[in-house]
Structures are given as C-alpha cells and as structure tokens.
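The chains shown are only part of the set, and none of them has been moved.
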Amino acid sequence: METSLTYEAAYKELQEIAREIETESVSVDVLAARVKRASELITFCQTRLRATEAEVENIIQQMEHKTI
Amino acid sequence: MPYVNTNPYITLSQLTAAIQGTIRNAFSGKSFWVVADITGHSYYPAKGFHFFDLVEKDPQTHQLTAKVQANAWSQGTLRIKEFERATGQRFGNDLHVLIKVAVEYHPLYGLKLSLQDIDTSFTKGQLEQQKQATLLRLVTECGDIVRKTADGYHTRNKSLQLQSVIQRIAVITSSSAAGFGDFKKSLKDNIHGYTFYMDNYFTTVQGEANVAQVCAQLDAIKASGKIYDTVVIIRGGGAQTDLLLFEKFEIGKAVAGFPIPIIAGIGHEINETITDLMAHTSVKTPTMAAEMIITHNRSFEDALLKEQRNIIIRMQQTVSGRQQQLTSLHAHIVNRSRDLLSGYKEGLSQCRQTIPQSARHLLLKQRSGMAQLSGQLLAKPGQVTASRLQELIHIRQNIQSFARKLLQQQQQELQHHATVIRILSPAALLKKGFAMVYHNGKVVTGASSLSTGDTITVQLADAAVHATITSKTIIDGNESDI
C-alpha cells in the first residue's frame, strides 16, 4: 500500500468504492477486489489510528508485500 | 542667644488628634464611589489584605493629578474576590475601577481610603471596550486574515480544514500547568485506544508581559518543519483570572493567521477571549480540547465503519441482484427458446395443413373449370349449326317471297302500260264517238287550212264518210274544253 496514503485519501477511495457499488458501475469481475481494497483501506486507517509510528510503518510494509 | 520659644505650640499628637477629629466629623459614616486607577498593589494572602494606591492622571499629559493610598480589609477583599470571579480579571495594577471607599485617618498611618465595594459592571465595560478596540484593530489592520461576519469573526485559521484524524499535536502551554496534565491524561487514556504524537512548546501563559513568548512559540512551531494536525493552546489552569494575555492584539493576529488549525483550550468560564475568537476551535477547558480531538477522530472512524457497512450491504445487494438478473435471464432464455420452437412448429404444421388443402382446392377448381369448358363445348356447336340453319331458312324464304313479289310487280307494271296504251289507241277513241278529219290525205287538227267548199273525209269507227264544207264558224269560247 502506498506509504503516502492519508486518512483523507483512504476515506475518499472508500466512498468511491461505495458509490461505484451503489451505482452498479463496478463489474462482478472486480467486485471482490474492490471489497478487498475497501477492507485494506479500513484496516489501514484503523491500525494507523491506534498503532505507534513504528507499527504503522510495519503494517504498510506488510500491505505492500501482499498487494504486489 | 538662648532659644526662646515665643510661639505658642501643640504637640503633633494633639494636631493629629485634631485632624482625626476634623476628618471624622467630615467623613464619618460616609462613603464615596470613586473612579481611579490602581498602582502599587500588593496582596497579603495570609491576612487577606490588599494595599494599593489610587491615582488619577491627566488625560492629555498623563501627569498624576491625584494620589491616595488605599487598602482593602477582609470585607473589601471579599468584594474583590467576587469581582475577580465575575470579570475574569485579577484585581491589580493598571486596573481602571469604580470603587466605593470610606475616608479614614490614622495618626500613625495617615490618610487612607478603605475599599468597601467594587463595581463589577464598570470594569467589565472597561474590558469590553478594550476588547472591542482590539478586535476593531484586528479587522482594520489584518483585513486579509480577519473578517467580521454577522455571527462573529472569521479568520484564516477558521477557514482551515481540520484533518480527518488529529494525531500530530503541537501544544503551547506552561510545563507546570495543571490543565496540560489534564489534557495529556485525557488523550492518553482515551477509551478508543487512539495514538497521539505530541510536541510541547512551553511558555509562560500568564501575565500580559508574555505576549512575545507565546508568539515566539507559534513561530517555532511553524519553523519546526514538522507536520502537525493541530496546535492546542492550553493555559496553565489555576485562577480563573488573568486572561489579559489572550486579549492581546499580537496573539490574536498570530492565531488568526496561523497556517495550522488552532484549538484554544484556555480554560475560563465567563467569556471568550480574542484568542478564542481567532482560533479555529475554542473549548472551555484543556480536558474538553482533548475530548473534542478524540470525538473528532471517533467520528472519522465511525464514518469509516459506516462506509464499511454500506459497502458490505451494497456488495451483498449487488451480488444478489446479479444473481437475480442471471436467474431471470436464464428463465427468459429458456422460455423464449421454447416459445420460439413452438412457434416454428406451429408455422410448419400450418404449412403442412395448407399445402394439401390448397393443392386439392386448386385441382378441384381446375376440374370444375374443365367441366364448364367441356359443357360449353358440348352445347354450343349444336346451337351454332341450328342458328345457321335458321339463317338458311330465312334467306330461302326471303328469296322466294321477293322473287315472287318482283315478278308480281313486273306483271302489274306491264298491265298498267297495256291499259294506258289500249285507252289511247285511235280505234278506242273512234268507238267513243270521236272522228278523224282528213283533208288531202292528212289529218286536220285545226280549221285554218280548211275553206268552204273543200272536200274532207271523216273517219268514223265503223266507216269513212266523204263531205264538202258548207260553212265555217270560228269558235272563240272554251266551253267544251277538257
């Protein structure tokens, strides 16, 4: 996951995903991917809200490994 | 020469007693509302006494025009405490006040004014006037960052958007302040387990003289190069008074134009300071500032969770909607395929019915046409010959009758000619009594050639007689003309 991801960007992306799904402009083909992405974004935000800076860094590292 | 006291005298005590008596006579039991400035103030908390001077200055020259020592004993001190609570202003130097005093004289301590009451409203009005002046100055001198609006003041700092999450905080406070402790504890012990990163910018947050210090710390925050989500200004707690620092123009200006949203948690109950008015957000206590930050973050998390729920619900709806679409499409294709096939079947069976029917019908029609034709052919030739025969008979009759008619007619005509000729023949005429007269062998048709004595022969029907003319008479009448 991008290291530069901000809460704002994450939330915006989340809203975008919600909107896409709502307007059914998201295809079944990417539906799971979108949900996964939403899950990651939420996890990212929640972790970041609570974790120490070092922990956040660690999570970001892990996320990057996963998503690539 | 020996000093000879020639002037009569009294002792100082006698004099002071006289003064005291006079003053007592003049002022005893009376008190006065006096407007004055306070200087040289000192307070003895143990005894609860205030000592100060009341002065009056010339408005133009600022030269002292009057000065009297004053004090406040237990009764006055009580009034002062009430005043401080009501105004949020510490009783002290440079305060312009309306106080009720009694005039006292003591042989040992001299003339003193004893504070009996202090007018809270007067000072409040004074402070308010100062505050309004400062605000006017901010609006006029810093128009780019401060604007008066219908419901207060709008500043550049207010227009800044708070980050969705406030985590990196710069705190301007006094290290020893109790409010700072409360703030830190509140953040640390938040029930949601949010993490915060805090940098402290310590300063003295009391006393008007520390304006420059506070401004310097704001500059230090700016200069730190760190990214902060907010700057929190917390006053060190303690007395509710001594807020004048935060009413200062310089701090107001710095706060209004500050590039990071400022949360003011100055800690007071009475009214908002200029700092409060200029800051992005203002709360009453440091603890409330911490709570506000936590609530802010919580609302972000709530929004996240709301989106998550939305996404989950919509995702499930989408999947089930797609499932329905697919099912209905499936049913549709199945039904339509069957319909299509039965339609094709129908068409085919119709062809199978109509073709034999039509073929039979066609043959039947041909057959009846043939019968009609052959009927015509059977009947007609007989009619043709019969009518020809009729024609022949007719023509024969014609020829017969017309030949007879022709001959008859010829006969009649011939008869007619015969009759005419018979009637006109000379023999017939003679028989009727006519006679022919001959002279010299020629028939005479007139008397001109005849003369008396001429011999003529008269031919009658049955004989010829000869005669001589004896006379001649010319007939001029026409009586016997036919």
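By written order: A and B. Residues from 1 in each chain.
To be clear about the criterion, a residue touches a chain if its C-beta (ideal position, glycine included) is under 8 Å from a C-beta of that chain, and two chains touch if they have at least 3 such contacts.
Because the structure is a prediction, the values reported are computed rather than measured.
In this entry, the protein chain formula for the full complex is A x6, B x1.
FYI, only the chains that are shown with their structure count from here on.
Chain A and chain B have Cα centroids separated by 36 Å. Remark: chain B residues 163-165, 167, 192-195, 197, 297, 300-301, 303-305, 307-308, 310-312, 314-315, 318-319, 321-322 touch chain A in the complex. Taken in their complex, chain A has these residues touching chain B: 6-8, 11, 14-15, 17-18, 21-22, 24, 26, 28, 31, 34-35, 38-39, 42, 45-46, 48-53.
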